[in-house]
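What follows is one structure encoded as structure tokens, with my remarks underneath.
Only a single protein chain was left out; the remaining protein chains are all shown in position.
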Amino acid sequence: MVIVLEKNIADKQIENIIKHLEDFGFAVHKSTGVEQIVLGAIGVKPDFDTRNVKIIDGVAEVYRITEPYKLASRSFQKENTVINIKGISIGGNEVMMIAGPCSIESEEQIFTLAEIVSKSGAKILRGGAFKPRTSPYAFQGMGEEGLKLIRKAADAYHLLVITEVMEIAQIDLIGKYTDIYQIGARNMQNFSLLKELGKTNIPIMLKRGLSATIEEWLMSAEYILSNGNKEIMLCERGIRTFETATRNTFDLSAIPVLQKKSHLPVAADPSHATGLRDKVLPMARAAVAAGADALMVEVHHQPEKALSDGPQALLPEQFMELMKQIRLIAEVIGRKIA
Amino acid sequence: MVIVLEKNIADKQIENIIKHLEDFGFAVHKSTGVEQIVLGAIGVKPDFDTRNVKIIDGVAEVYRITEPYKLASRSFQKENTVINIKGISIGGNEVMMIAGPCSIESEEQIFTLAEIVSKSGAKILRGGAFKPRTSPYAFQGMGEEGLKLIRKAADAYHLLVITEVMEIAQIDLIGKYTDIYQIGARNMQNFSLLKELGKTNIPIMLKRGLSATIEEWLMSAEYILSNGNKEIMLCERGIRTFETATRNTFDLSAIPVLQKKSHLPVAADPSHATGLRDKVLPMARAAVAAGADALMVEVHHQPEKALSDGPQALLPEQFMELMKQIRLIAEVIGRKIA
Amino acid sequence: MVIVLEKNIADKQIENIIKHLEDFGFAVHKSTGVEQIVLGAIGVKPDFDTRNVKIIDGVAEVYRITEPYKLASRSFQKENTVINIKGISIGGNEVMMIAGPCSIESEEQIFTLAEIVSKSGAKILRGGAFKPRTSPYAFQGMGEEGLKLIRKAADAYHLLVITEVMEIAQIDLIGKYTDIYQIGARNMQNFSLLKELGKTNIPIMLKRGLSATIEEWLMSAEYILSNGNKEIMLCERGIRTFETATRNTFDLSAIPVLQKKSHLPVAADPSHATGLRDKVLPMARAAVAAGADALMVEVHHQPEKALSDGPQALLPEQFMELMKQIRLIAEVIGRKIA
Partner (left out) sequence: MVIVLEKNIADKQIENIIKHLEDFGFAVHKSTGVEQIVLGAIGVKPDFDTRNVKIIDGVAEVYRITEPYKLASRSFQKENTVINIKGISIGGNEVMMIAGPCSIESEEQIFTLAEIVSKSGAKILRGGAFKPRTSPYAFQGMGEEGLKLIRKAADAYHLLVITEVMEIAQIDLIGKYTDIYQIGARNMQNFSLLKELGKTNIPIMLKRGLSATIEEWLMSAEYILSNGNKEIMLCERGIRTFETATRNTFDLSAIPVLQKKSHLPVAADPSHATGLRDKVLPMARAAVAAGADALMVEVHHQPEKALSDGPQALLPEQFMELMKQIRLIAEVIGRKIA
């Protein structure tokens, strides 16, 4: 921690500040500059609240000098984390495609989509059985019945399953059917849920919260990592800003930022980020061009009848066109679509 | 729902749009203006996703004309909701003061603070036993031991208790000790938790999510209301913006906005909104002046030793000064501090 | 400037970083901690771009330790700036009320409003003659004719005049009629305009930009101050956030924040911040309670006929009620309304 003192500070005040810091358990170094004095405080625990120092009289500014996360950081682990599931790997050279409907709605629906997804070359089938909906009156998902259907459809087409878990009580149940747990944006800081999922050994996709900074996002990954589960991919899905022309603002720069700060794979979800079907293709291309390790898109063969998020689902032929284009984009940066 | 069509649209396209709307179950009215045609679609369920219409060819704009929440709205219930707990009422003419530490830390601490809070005239004691912390390495609360202590301290000083519930599994346990459940900002859209708390008969304080619009906040209240629990107060605690000089941006205008749209009482929390002790007093005054029905502030007699959020806790003498000043402010608008 | 180096950095890399810093003209101190090395770099010019150091290999983080503004800072000038104009002072113990229409529209209009404003006890008349409008098709103001009218009306009722200046070519013209130049939110970083206004000796109200941080706002004040004009008041008028229930989000916490960082008086404008008449009264009270040194509100006797911003203008009787209430609020904090 670095503490900048106010200009023209009295010696007695400096002593008082140093005393406080030592009481907190720090070793303190003092540097006297031309205009200002700077203190270095060494030995802090990562969770120390720097505001405790900021409010001491005579302190102008305080800077934490260590990242608050550790296991998630690139400085802790230099090599990329590669998640291996049944012969498929995420975080390596291949860009993994994840596709399917927003919600599982019926056997006919999920089998039709599994076939489309598989034929186009995607390897992971998405679909929600428990849906977090802003309105209590909206469709809330098929529950376990849906889980059974997506598992059956995925197996029939040799796909992996990813599906969302919303609460602790669902962890075991969903674990029986899924290959990857998805943590939704609204649960990114549901710390109780993060801790419990950290104790499982099923890989996790952690979506970014609507207003989460990249640092907070990595702190949430740290919750999972510190409980033992090392197989996490992050998923950028748009943040909340003042712009309303799209559902959210797709923060694609987060991809190279995360790849520098962390070793965890980074996915991107242009369907939720933009919220409108006709923006998904260009933004999927952009995400792959920016270096995403995986892409998640919503597809539906009858989106006008979808029980949730139909307007952002690609039609099957649009999805096939998307796969064609991103294959070429991936090649430009020396990668392949898996 | 109102649908504005594109200029120079062909008749056949209009028919197609009307057909779609009727398939969704709407009765459709057509109004032909000088430049543009507008369709009115009547009969929609509150959860209808208007993007389903926005993506039909020929549609320029779509507006939902009914609020997506019902039970929480002022048009559903004209009179203010007044929450009565053991002879104390929230949402009436009195402005209710809620105070105490961020976390319960020891018997000595919570009794000392209960005494201070009670002597200054506050009626409700706050204190967390389960803490949602950004870092997995930070103090996570005393758990049930803490609940027992706050109950004992509150009873000794004739105070009510408010404490946070973070997950479904804690509901029953916390219910044994608390008078009001607090739902934290990060759980405002933890829909599973909202539903379960909606089935209890203990009053609830629902804090605003960091990036929640006022409409989404009322939708979360609707989750609780539609499950049967009618005793909810909302709490503004700052939203996330680009400004970093304060921990969050205190959106005090939300108070009069909510009081027009809804019948639920509105509290304000200047401690979390600003994050720094010396900003709490002016912003507490401002909140009462803006019309808040309750105020929640953090107080600590040894904030430099607090296990969480010490830097935003008022010292006892500052809290007494605050009580004095807001009493006078309340009088200006014809209210009293309870 | 404080530079935190990456963990496990090689000695040669450290030397390279120090060499770079010395080339930029810094004196460098090295502190070796348990986990990380920290460099202090002394002697930087306030405009040094710290990103120049952030991109050197081996650098983890860089912190500027001096505020980038000087003349505007409280550490440069301890006592409050008090602006004195024709016997009226802003920034002292009195809270100054500024009121009037958005735009000057006619002789009848501005005289009527000058009378209302004056009778209620306000001392400064506002009104725009040149209007910055989002749409090129909207009313753009009466120009010099309007300036003559507001001057005449103000003189008739012993009021000061404040009016907006949008471009350099208007400075002299407006200077002939006004007592205070207003710089609008959209021009807060029109640096050419700031420089020229800095060369005048007429006091200035500098409104906060829609997305300006408090630091950037003070930097804009610094432009004016460093060109010689010391009489500046800042005006909080709402910032842009994701919330759309109000026109902007009124950041009242900026008032105590600015009063700590700077010696300049701080005004608040609840009319532009909220954009709706019925929110102006509670937010005006809140602004005074938060410590504002001046308040600016829009008033109109026929708001439904106003050529701009009618919906946020108070009716005369509402304005009188507002004056009554804020007088009482001001007393609570030991101030008076001027």
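The first chain written gets the first letter, and so on, giving A, B and C; residue counts start at 1 in each chain.
The rule is short, and it goes like this: a residue touches a chain if its C-beta (ideal position, glycine included) is under 8 Å from a C-beta of that chain, and two chains touch if they have at least 3 such contacts.
Nothing here was measured: the structure is a model prediction, and the numbers come from that model.
> For the chain left off this view, which of A:273, A:297, A:314 or A:337 is in contact with it?
Result: among the candidates, A:273 touches the missing chain.
> Going by the contact rule already stated, which one of C:54, C:158 or C:336 would touch the omitted chain in the full complex?
Of all options in C:54, C:158 or C:336, contact with the hidden chain holds for C:54.
> For the chain that's not shown, point to the residue among A:125, A:138 or A:329 touching it.
Within the whole complex, the residue contacting the unshown chain is A:329.
> Using the document's contact rule, name the residues of subunit B that touch the chain not shown here.
Here the touching residues of subunit B are 2, 4, 6-8, 29, 31, 33-36, 38, 40, 42-43, 60-61, 63, 65-66, 75, 240-242, 244.
> Spell out, residue by residue, where the missing chain touches subunit A.
Per the touch rule, subunit A residues meeting the hidden chain are 211, 213-215, 239, 241-246, 249-257, 260, 273-274, 278-279, 282-283, 285-291, 325, 328-329, 332-333.
> Residues of subunit C in contact with the chain that isn't shown?
Those residues of subunit C that touch the unshown chain are 20, 23, 45-47, 49, 51-52, 54-55, 68-69, 132-139, 166-169, 186-187, 189-193, 195, 210-211, 216, 219, 222-223, 226-227, 240, 275-278, 304, 308-312.
Keep in mind that, in the parts below, only the chains that are shown with their structure count from here on.
> What rotation angle, rounded to the nearest 5 degrees, superposes the C-alpha atoms of subunit A onto those of its identical copy subunit B?
Rounded to 5 degrees, the superposing rotation is 180 degrees.
> Can you compute the centre-to-centre distance for subunit B and subunit C, using the mean CA position of each chain? Integer Å is fine.
Distance between chain centres: 30 Å.
> Distance from the CA centroid of subunit A to that of subunit C, rounded to the nearest Å?
Their C-alpha centroids are separated by 38 Å.
> Which subunit A residues reach two or more other chains?
240
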